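Removed: one protein chain of the complex. Kept in place: all other protein chains.
In order of appearance the chains are A, B and C, and numbering begins at 1 in each one.
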């Protein structure tokens, strides 16, 4: 649903702020909670100015207590609010894992829809910004495996705003992953006012008949760079921005793979148990006979995200992606 | 390493008790912690008699505090002990998820081996015993995705004892999943004394050239029943008991799939993000051209494990597995 | 600490009102109403145990011995308040208006059992220990944000105080002055672990100090003390004075659940003794006798009424439509995802008409 009339130039951070701002304005039941999101405007300035504009009762600094405020937000959501909670970094969501796993994602099922949890959990994620350890985790698949919660991850300002508005309007919990590496790396024209990007729909960024490259979030620029390099060598890629990690946009992927027969998947998360495995399984299920080569994964290793002195070795690079593209081409 | 002389007939529960007993006897640094494991002998009687035998300082009832006692066990492990902690049911491990994710599994890496966490986390898991909700989760893949911890899951008494001893002797943290549905469902000859089953090695239970069926834990009897039924119909299966979920026994799987070209994977966990996806990816990586049909998964659904009135619908059945075997045969 | 938090009592074990200031509170009407609610839920509890033994429901968590705590606290609530029970607080839930049929359904593994009657704000029982405490803090905070006078009550056991969620929930509520009453039933065991090994503190009430919130310790087998202190805490909550912590000292006579054997970890004579001395129903019976108001026929009458109600609920539970596998798939999200739809389609096709 696009009803954009005018646009403005925004970074990804600003686009999220804009989406939050619009929804705070639009719906009285929207309420923001998190550590340092009030006076301080968030450690990444995502909520900058919002407490001033909407008051301390709408934009709330919480104690340092992820299980506590996520749990409280579940109670608030079941009691008529639409809380948007900020986890300061995805690596600090683990203390709230039980609340998300056993309650946020299950309350609808447990009560057959009598109580629901229309809540958004925002979390910056990913490496590449020289942050201390744990600040760099990319553990989306421990949430995609959790039935009852959707997981989205925009790579650009337009999607960020549209997905944020869609997430807040969604009747179920949504984990909203924010690629910190892309927070301010570029600016884009973003429509003024309210619009949504549909949860569950990916986006084709480039068109090519040779290889399907699937990525999301901060890996999009990496995938794009590799695809460009390969284009110089005559290999043309469909670069797909997954945008939603659960539920995955099956049609987009299958159509592309049925055309190309070759797939490269790029993600920061560890290979084992990563979303790449789900994508390969999807192709196995839906496009088996179209495959011309085994799908390749370019991922973080089966090692903890290292201290930042080593992160350049850990993170997928255009070079690694290009090598994978070459490999599926040569198979 | 088998050095069995005499054997005794044990259930899976008793085999675990035996393994713990031997290790408590064998090594002074082994110490058991958990809720109700002392006087009460554990809610499943796994630690029955051990406190009496080894004393309150070796078999310790903890407060109801998973993060607290797992965290404390990390401190103890780093300070010379080999704690074996019991999580009463896998569904109650989530409060300790942060401790396991950010510390147990990372301390070696963070300190380049200076501090280590030789700890075993035991947890009964799985549905099918008419237990209340959350008691039935089978969320192994949120741990296989976590670098720095191994995950094992025996299906029978022999493996249970041997893997328990191996897990305690392992220099790194091991999550030891116990299929409660199989705790007392059969008895087996188990060697007296100490022996180990190597972590990382699966086991071929039946031999057949047509289909590779991969399962573990409580799904082994389900897979075996389906394989037997299919044998009546002339379809012969390699039934592989994975035993270790991380690291997976690549060679066992690949050799079998290279022979059969057809795979059926059975697990209780939800399909999306499940270990089934990893197995399909492994086959994609290592046996792509040998595949005669897309691998099939028979799994728990992308829905929370339901209240027990519905669990028979949720759990994989021999019928579902047999249908999958037929499907890969017909492809 | 025990001195700082003396056990508050209105009626002693002999059935005597301990202080003149409470004489007015203890009326015949109230005594009879409290008594009959306690008798009713006790009968439910016993029925449930017997159903479990017969395999007609699943594992069950009995509360016999804790009736005063559950009845006194639930009767202090207003209809628009919130209740956050655990698996052992369906006594309170029934008193607050939950449907007996649904409670039986819950214990028979049916999600339908988690649905409270229309307009009744009763959360499904929390199974993971202490997780409901932040929910209550949040739901109550939401009432405050809406500007209502509604409050929440949150039940939990002594063992639950060791979990991080207890601490985080109480801290949240105290910082935001959530109108919530944290009602602890200290039945002195968490399964097999006695409270002395659960914590180093002599009381649970003193933990309120960590949050600068009022904490009281009461005789949880004295339904009037429970009613009185819960009412006070609720009033404080409604007046914007924030949360309170109540520690109700009580005891479960039976097993932790029907899967548990208490003889393994405690001397059951102690329970027998408690039953003879501190039983919550006996205490009111003694008061009635002391006042010359005890009437066997009345007791019989209320018991018969309760039995009929409970039997009807059992019948309703047992004639309830069988579990529909579609339930597994249809309530994960408001609108199912394609993976769920696909799994449902394939599964229903496979099981076909034989339903398996």
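Annotations for the structure displayed:
To be clear about the criterion, a residue touches a chain if its C-beta (ideal position, glycine included) is under 8 Å from a C-beta of that chain, and two chains touch if they have at least 3 such contacts.
Because the structure is a prediction, the values reported are computed rather than measured.
Counting contacts over the entire complex, the absent chain touches A, B, C.
In the complete assembly, the contact with the undisplayed chain comes from A:317, out of A:116, A:206 or A:317.
Of the options A:21, A:133, A:210 or A:238, the residue whose C-beta touches the omitted chain is A:133. From the options C:149, C:197, C:232 or C:342, the residue with contact to the unseen chain in the full assembly is C:197. Only one residue in the set A:21, A:35 or A:268 touches the chain that does not appear here, and it is A:35.
The chain not displayed touches subunit A at residues 35-36, 38-41, 43, 61, 63-68, 91-92, 94-95, 130-135, 271-272, 301-304, 306-314, 317, 319-320, 323. Residues of subunit C that touch the chain left out of the display are 1, 162-168, 171, 174-175, 197-202, 206-207, 209-213, 242.
Against the chain not displayed here, subunit B makes contact via residues 31, 57, 60, 62-63, 65, 67-76, 78-81, 95, 98-99, 102-103, 107-116, 147-148, 150, 171-172, 200, 246-247, 250.
In the analysis below, only the chains that are shown with their structure count from here on.
Remark: the per-chain Cα centre closest to the mean position of all protein Cα atoms belongs to B. Distance from subunit C peaks, on a Cα-centroid basis, for A.
Each chain gets a centre from the mean of its Cα atoms; for subunit A and subunit C, those two points are 41 Å apart. For subunit C, residues touching at least two other chains, in rising order: 111, 127-128, 164-165, 327, 332, 337, 339-340. Contacts with at least two other chains are made by residues 67, 95, 98, 102, 109-110, 147-148, 246 of subunit A.
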